[in-house]
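What follows is an incomplete set of chains from the complex, kept in their original frame.
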Amino acid sequence: MLRTDKVREILSWYEGETPGLKSNLARLLMHGRLAGTGRLVILPVDQGYEHGPARSFAPNPAAYDPHYLYELAIDAGVSGYAAPLGLLEQGADTFAGEVPLILKLNSGNSLFSGNDQALTGTIEDAMRLGCVGVGFTIYPGADRSYEMLEELREISLQAKSRGLMTVVWSYPRGGNITKDGETGLDVIAYAAHMAALMGATIIKVKLPSDHFDLDAAKSTYEKYPVESADPVKRVQHVMQSAFNGKRVVVFSGGGHKNTEELLDEVRSIRDGGGNGSIIGRNSFQRSKQEAIALLKEIMEIYA
Amino acid sequence: MLRTDKVREILSWYEGETPGLKSNLARLLMHGRLAGTGRLVILPVDQGYEHGPARSFAPNPAAYDPHYLYELAIDAGVSGYAAPLGLLEQGADTFAGEVPLILKLNSGNSLFSGNDQALTGTIEDAMRLGCVGVGFTIYPGADRSYEMLEELREISLQAKSRGLMTVVWSYPRGGNITKDGETGLDVIAYAAHMAALMGATIIKVKLPSDHFDLDAAKSTYEKYPVESADPVKRVQHVMQSAFNGKRVVVFSGGGHKNTEELLDEVRSIRDGGGNGSIIGRNSFQRSKQEAIALLKEIMEIYA
Amino acid sequence: MLRTDKVREILSWYEGETPGLKSNLARLLMHGRLAGTGRLVILPVDQGYEHGPARSFAPNPAAYDPHYLYELAIDAGVSGYAAPLGLLEQGADTFAGEVPLILKLNSGNSLFSGNDQALTGTIEDAMRLGCVGVGFTIYPGADRSYEMLEELREISLQAKSRGLMTVVWSYPRGGNITKDGETGLDVIAYAAHMAALMGATIIKVKLPSDHFDLDAAKSTYEKYPVESADPVKRVQHVMQSAFNGKRVVVFSGGGHKNTEELLDEVRSIRDGGGNGSIIGRNSFQRSKQEAIALLKEIMEIYA
C-alpha cells in the first residue's frame, strides 16, 4: 500500500527530520486497521512496571505472557505496541516485523513514591529490537522535571541521529500544579506545547478536563475564551498548542466510567482533530475477544 | 552586498575567534533591513516555553503555527530569529537560508518555580538546522548560577569549535540581588561584563533602570558617578562594561507602557551606543501587519 | 553432553538475546548435578562483604580461604558460583573452567547503614575472569532505588553486548514497603516482574510469605485470590509474574528453622515451577562433608 495523501501531509510537517525518522513514522501511520488515515491507536503495556503484575494482569491472566500482548496488538490491528525492555525482548524474534514497536525508555513503580521515573532502557536496545521509536515520560512541574527534560534532550539527540521517533508522554504534576490541574485544560495545552518544543515526534497527553489551573494563565483564558465546556473544543485547543495541529498527538485517560463514555471520548478526540488514542488497561484486562471487539469499535470511529 | 566598514570594524573586535564564527556573525549583521549598519533587531520566540502557549499566542492565534513565525521574521526583515528546538525544526526546510537562525539551548517553564533553566537543545541540533549561533540564558546570582556558567563554558567551547556564535541572555536574579536590582544599572553592567568575560559573541541584557542595588558597588558609583537619570548614559555605561563597547549588546524589556515609550527606549539604546533590540511579544502578539509596521519603525530608528 | 530438550526450551524464551548470551546460559544449565534439568543450585558467597568475615566464616574457618569455596562448588556439583571480585580472582586460574562463575558487581556492608550498595566490580573484570554472567542487587522501594535501576540498565547493556548473563537480586525494601512486606507475596511478585522487565536473564528473589503488603494491591488480590496459604501456589504466582514462567527464577531465604524445613521449601519451589535455589550460609558454614551432603539432598529434590 502506498502512502496516502494524508500520511504524506503529516510527514511534510516533520521537515527538520531525516528520511530515516520519517520512514519510521510512515511505518507506524501505514500499519494496521487505521493505516493511511492519519489516525493511530497504540497498545501500551507499562502498567506492570507502574502498578505491579497482579494489578495489571490478574483480571486476564493470559496477559502475564509477553507473547499474548504481541498477539493482541497484531490480531487487533493496532498501529503500534509500546512497552518496557523485557516485554519487547520476549517476542521480538517470534513476531519480528509484524507490528511497529516503541521501546519505553523510562519507568516508575509504585513501591516508591515520588514524581520521577528511572531510565530502564537504551537507544541501543531499541535499535537491536527493530523499534520504530522510543517512548519517554516527562513530568513538567515536578522537582526533577528539569533533569527529565535534559534526559529527554539527550535521548532525543541519540534517537534522531539513528532515525528513531520520540514518543513523549507529557504528564504535568507537582510544582505549581494542583491535583485537579494535572488534567486542567491550560496545563495539558502547556504540556503538549512543551513536548512539541522539545522536538517530540508524537505527543501523548491525558484528555483534558474543563478545569483551568494556573493563576498566571487565567486572565488570558478570560480574555480569549476557548469554550472549554465542549470536549471537542478542548481537544482543538490542545491540538492548536501542538504547533497548530502540525504534530501527531494521541490521548489517554479521560475519566470515562464505562465503555460508552470511552467511545464518546474517542469521538471528541476525532472531532477535535486529535490523532488517536493509547488504549492500555481497557484492552489487555479484557478477554482477547472482548479487547479486539472494543479496539475495532474505537478504530472504526477513527477510520 | 559587500560587508560595510561598520561590519568590518565589529568583526575586528572578535580577534580570538575563527573565520567560521566571524562568517556567521557577518551573516547576521548583513541580513535584513539593518544589514550593514552594525545594528540588529532579533525576533525571539521563547515565550511559549516560558509562559505556555495561550499566554503567548492567544492574542494572535496565527502565531500558534511555527511557519507564521518564520514568515514574520522574513517579511519584517529582522536580522535573525531565535527559538527553541521544535519551533526551528518546523520550518527549517521550507525557509532554509531565508533568515539567520539562533537555536535557544536552554529554557525555563512556569509549571515549575526556581531560578534555573533546563538544557533543551544541543550544538548538534544547531548544526543540523543551519543556525548561525546558539542562545543560552544565565542567571548570575541564582543558586545554580555557577552550574549555569559551567554549562555555558562547555557549550561555548563546542559552539566556537564549530564556528557558531554564542548569544548570552545574561539575567541576574537571586543571590545578593533584590527584585528591583534585577534591572539595576550596576547589576546590568555587571551582567554584561560577565557575559563578555565568558566569551559571548552577542550579549543580551535588560534595559537598565536608574536603580543601584549592590552595597559593595555604591561607594564606587558615588565616587565615579554615571549620570544614571539619563537613559542614554545608562546604556553607555552598559556598553562601557562590555569591553568598552567592543562587544555586540542587544537589549530587551525596559518597562515601557505603550508603543511611544518603546520607541523612546529604542532611541536611548541607539544614542547610548547599543547594538539593537530583541522584540518578542511586541511583535508576534500583534497582527502580522501591525507587527511589521512596528518593527519597521524600530528599525528605521536604528538605521 | 548435548543440550536437553528442557534446556532448549528455556533458551527459546530468551529470543531477544545474542547467541553469545544464550551460550553462557546453556553453560550454566548444562553444568553440575542438575545439568540438563532446567533447575539450578547456585553457591553465593557475598556474606563476607555483607556481614564481615567472622560472622561468615568463623563457624567453618576453612572457608576463609577462597580456594576452599571454589572446591566446595566444584565438589558439590552445583550449577554455578557467585561472589565479589576478590574471591573470584583468588582461584580464577587454578580452577579455570571447572565451574561457571558469576561476578557480583555491587555489594553492601554492615559498617554502614542504608538501603544501597556500592559498585565493586566491572564488566571488564567479569570478562577477564571468564565469567558466564554478572550479579547485581536492586532494592526496589529504597530511596536510591531509581539510581540502582539505572546502574542495572547500564550494566545490563554492557553485559549483553559481551554475551554475559545478568543475574538480578531483586530485594524490595524501604519506600512503601513494611518490614514484613519485604517478603510479602505481592511485593515479591512485583520484584520478580520488575527484574524481568529490566531484561534480567536470571531473577533471584526471596521465598515469599503469606503476607500481602501494598494497600493498592489488596483489592486486586481479594478479587482474584491466589490461595496464598499454600507455599506451592505462592511460588506459582511469582513464576507467573516472571513472564508466565518464561524467565529463570531462583529463590533464597524462606525462614526455615532447620534442615527439614529447608528441604520442604525446596520441594515447594520445585512444585511451584521455580528453577532452583541459591544456598549460601547453609553450605559454607557447615563442614565440607556436611555441606556436600546437604547440597546433594537439595539437588536430588530438584533432579
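A, B and C label the chains in the order they appear, each numbered from 1.
Heads up, the rule we're going with is that a residue touches a chain if its C-beta (ideal position, glycine included) is under 8 Å from a C-beta of that chain, and two chains touch if they have at least 3 such contacts.
In this text, all values refer to a predicted model and were calculated from it rather than measured experimentally.
In this structure file the full complex is assembled from 5 copies of one chain, 3 of which are shown.
FYI, only the chains that are shown with their structure count from here on.
Fewest steps needed to get from subunit B to subunit C, stepping only to touching chains, is 2.
With rounding to the nearest 5, the Cα superposition of subunit A on subunit C corresponds to a rotation angle of 70 degrees.
Put simply, the C-alpha centre of subunit B and that of subunit C have 58 angstrom between them. Counting only residues that touch two or more partner chains, subunit A has none.
Residues 48-49, 51-55, 58-59, 61, 64-66, 84-94, 107, 109-113, 116-122, 124-125, 128-129 of subunit A are the ones touching subunit C in the complex. Residues of subunit C that touch subunit A in their complex: 13-17, 140-142, 145-147, 149-150, 153, 157, 161, 172, 174-177, 186-187, 189-190, 192-194, 196-200, 214, 216-217, 220-221, 223-224, 226, 237, 240-241, 243-244, 246.
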